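== subunit A ==
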Amino acid sequence: MTAQDPQAAPAEKPVRHGPPIVIAEEVLNERGEETAAQLARTLGPLALESAGREDNPWARVDAKELHAVAKECRDGEMGMDMLNLMLAVDWIDRIQMIYVLYSTTNNRKVILKADLPADAPAIDSLSDLWEAATWYEREAHDLFGVDFPGNRDMSPLLLYEGFEGHPGLKSYPLNDYEEW
Partner candidate 1 sequence: MTNEPQFDHVDMMLNMGPQHPATHGVFRMVLTVDGERVVDVTPHIGYLHRGTERLAEVETYGQVITLFDRVDYISNLNNELAFVRAGEKIMEVEAPERAQYIRVILAELNRVASHLLFIGTYAIDLGGMTPVMYCFRERERIENLFEHVTGARMMHNYMRIGGVKSDVPDDFVPWVRRLIGEVRMGVEESDKLLSTNEVFLARTQGVGVIDGPTAVSCGLSGPSLRGSGVAYDVRKDDPYEIYPYLNYKIPLGENGDCWDRYYLRVLECYESLNMIEQCLDQFPAGPIMAAGRRIARPPAGEVFAHSENPRGDLGVYLVSDGSDKPYRVKIRPPSFCNLVGLATMTRGAYIADAVAILGSLDIVLGEVDR
Partner candidate 2 sequence: MNVTLSDAIKLTMQLFALLNVAAFGAISLVWLERRFLGRLQGRPGPNRVGPLGLLQPIADAIKLMSKEDVAPGTSQRLLFYAAPILVFVPSFVVWLTFPLARDVVVRNLDMGLFFFVAISVLSIVGLVLAGWSSNSKYAILGGFRAAAQLVSYEIPIITMILVIGMLSDSLDFVKVVDAQATVPFIAVVPLAFVIFLIAGLAEVGRTPFDIYFAESEVVGGPFVEYSGAHWAIFFLAEYVNTFVVGILGALLFLGGWRWPFGADLPQIASVALLMGKAYFIVLIIFWIRATYPRMRIDQLMAMAWKWLIPLSFVLFLVAAFQLKFEWPWWVLTILSLGVLVVPVVVQSRKQRNPALALAVRYSANAVIVHAKPRPAAVIVDDVVATSAVEGTSA
């Protein structure tokens, strides 16, 4: 199973020269294996790709089924009642949404990933499953421009009204941005 291999990405990625990149091989400890098994049972065929590291198994699902999968994880056997963390990673050719779910009852962590097209990233909002998602999504919308249909109010959270551009993206100029 391979983690994302940046070199395989299309050409417009900045060409890297330097020592060859070592890919971390992902191995699950035995507790991770149980959680991964549970996750596989919950996801079934929907998991396009799954692996894990120590006790955090992860699975990649298609963006459209993510809402259903998340609902199943929360209500189903795994009982993931807390959305611990939600982040967006900008892989230049695509934006990957990563959800870390945690269950306070049986103390297990699971990571769900979904890939979105880089030009118009949009994914269903999970704010109806977990209240915490509302602020995470507003932040992701501010910094990465990801759209979340279904979130009650998408007003800017970390940035001010009328701020053009999404500073989280790699394409955003880092030090030649002029405020005035």
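Candidate entries met the following condition: all candidates are chains of the complex that A comes from, given by their letters.
Assume a residue touches a chain if its C-beta (ideal position, glycine included) is under 8 Å from a C-beta of that chain, and two chains touch if they have at least 3 such contacts; residues count from 1.
Just so you know, these numbers come straight off a predicted model, no measurement behind them.
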| item | value |
| --- | --- |
| Touch assignment for subunit A within the complex, options 1 or 2 | 1 |
| Residue ranges of subunit A touching candidate 1 (in the complex, touch as defined) | 3-6, 16, 18-19, 21-24, 26, 53-56, 58, 81-85, 87, 89-90, 98, 100, 104, 107, 109, 111, 130-132, 134-135, 143, 156-160, 167-168, 170, 172, 174 |
